[in-house]
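Every protein chain of the complex appears in place save one, which is left out.
After this line comes subunit A, so read on.
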Amino acid sequence: MGEFKVHRVRFFNYVPSGIRCVAYNNQSNRLAVSRTDGTVEIYNLSANYFQEKFFPGHESRATEALCWAEGQRLFSAGLNGEIMEYDLQALNIKYAMDAFGGPIWSMAASPSGSQLLVGCEDGSVKLFQITPDKIQFERNFDRQKSSAVHKMIVDRQYMGASKRKCIVWGVAFLSDGTVISVDSAGKVQFWDSATGTLVKSHLIANADVQSIAVADQEDSFVVGTAEGTVFHFQLVPVTSNSNEKQWVRTKPFQHHTHDVRTVAHSPTALISGGTDTHLVIRPLMEKVEVKNYDAALRKITFPHRCLISCSKKRQLLLFQFAHHLELWRLGSTVATGKNGDTLPLSKNADHLLHLKTKGPENIICSCISPCGSWIAYSTVSRFFLYRLNYEHDNISLKRVSKMPAFLRCALQILFSEDSTKLFVASNQGALHIVQLSGGSFKHLHAFQPQSGTVEAMCLLAVSPDGHWLAASGTSAGVHVYDVKQLKLHCTVPAYNFPVTAMAIAPNTNNLVIAHSDQQVFEYSIPDKQYTDWSRTVQKQGFHHLWLQRDTPITHISFHPKRPMHILLHDAYMFCIIDKSLPLPNDKTLLYNPFPPTNESDVVRRRTAHAFKISKIYKPLLFMDLLDERTLVAVERPLDDIIAQLPPPIKKKKFGT
């Protein structure tokens, strides 16, 4: 495999924002997650829980409620008093309609999906009709008539006479007239809506119970508390053969450390998210038909796309945050050592640049050119391009002004290897090629979308010789464009799982694609067909442990001198695939670290296979090959993220 010096980087201060609302869509098995900074992410639960789309956040948006309506339409309402609809095709916000009632605290869709109800601060509940284009205001209910509403309303009622006012965080209305409320005293209470009396009260926590979600069949519901515990309540018969049923608290789950602000109940799983930024999906064993690895707990913590770009020539790393970019130069060392040594730094890593974005919008994507002289990033409304100059140890920045209008909102930005061309995938589906020279740019060409449908995240890959450009993101498969002749060269056949990472190998021009179900394909661009190695792998199939990995592959890179090696990584491992070695079958050990040297050669040859996996550096956010003998690994320990979260509830433990 070779010896590498590894730059182990831990100064990327990445802190994701907490989860505020989740909404589950049964028809398409998708989950919409809204975070406190306004970002809305869409996860495809059937594609191995991959985050396929996201809408960047905005500082003034304080989303309080998220819901799906008929026809796969997503609406959100927040404290700024507006109802927003999201365009899932173009990945932008269709419109924002002001409800004129003050801050909106809750929202629900009718079961038919054609009407939308919002609960506003001034006490009124407004009904909106969902038309094909927009939503239309229909009626206004006063506070007393709110019994016409079914499903969930969140109220801001003050009840109880304790020292602190008791706030009702969630209310659920069942079709048989039972109303379930969860409040900040830690109680789950069942009320009878006909008589208006309290039927049963469960005290389940010492802290607030902040969220509630009812299943579609209304025989179970889930609540989340501020201590991080999620409780499952089920309607069970009183004795084994009686018709009478009662609500019983069946299962507690402790997967969070901070407040669980939102829960959702899908037919087979409980979904919870909160201030500790994890998204936890817990399939229920009694609802799952096939008890295989799919029924395991899924915890999504790290982003499913790459937030770091690297300039190999100058050893620079560009980190993307929500509102700023940071440019760091890696440290250097002159010492040498043996395997496993930590070498002392002769020159520390340098924080070169802290670039803040103007305006309240979040940054969608960013990139630095391989030579290190250009930085480009994009928000929803603007595109920024900067030119960097290096004199001795100083660095100066100059912005390229007067961006053309079509470069407004870019989903993905990529520079060519020689840094003369910039490739921008815009959210209208077009792919733009811009020529950079000196301090100016010139628009060369725009590839328009094929059939007018654009969806999912767009990923770009360019070949090192600058001849080919691959773009994923349409349902037709990965398109490969010829940059020199400016036309479409070929299309990789479509696969039913989304692409998570792509890269083109030098010299051989093989396109390596990784999908969310952990399949890796290799496609030869000049030959317009899959390579032999890829066909062999597909025939034999991957090792079962490889397919059971939780996190998607986010980056692929190659060794300049060894064409048989592919380097890829996900959050908890990195792997070098050696195409010259035999493939492992299900019986061999997938993860075999370097065997001890006193083992005989025969044993070593028998256990050697193509997948060399190392779990030394985890959790990994980014890993790349800087040159032949150097790797850079950007890690983000979970404790460092937790250290920057808001304070949790105090737990008293005996002996402390």
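Throughout what follows, a residue touches a chain if its C-beta (ideal position, glycine included) is under 8 Å from a C-beta of that chain, and two chains touch if they have at least 3 such contacts; residues count from 1.
In the analysis below, contacts and distances are computed from a predicted model.
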- Task: Choose one: "SCNNG protein", "Trafficking protein particle complex subunit 8", "Centromere protein T" or "NOL7 isoform 1". The correct choice is the protein name in UniProt for the chain not shown.
- Result: "NOL7 isoform 1"
- Which one touches the absent chain: A:Asn48, A:Ser184, A:Ser366 or A:Ser426? A:Ser184
- Task: Decide which residue listed in A:Leu127, A:Ile167 or A:Cys371 touches the omitted chain of the complex.
- Result: A:Ile167
- Given A:Tyr95, A:Tyr293 or A:Tyr390, the residue that touches the chain left out of view is A:Tyr95
- For subunit A, which residues lie in contact with the unshown chain of the complex? 60, 62, 79-81, 92-98, 102-103, 105, 121, 134, 156, 163-164, 167, 184, 206-208, 226, 257, 259, 359-361, 380-382, 409, 639, 642-651, 653, 655-656
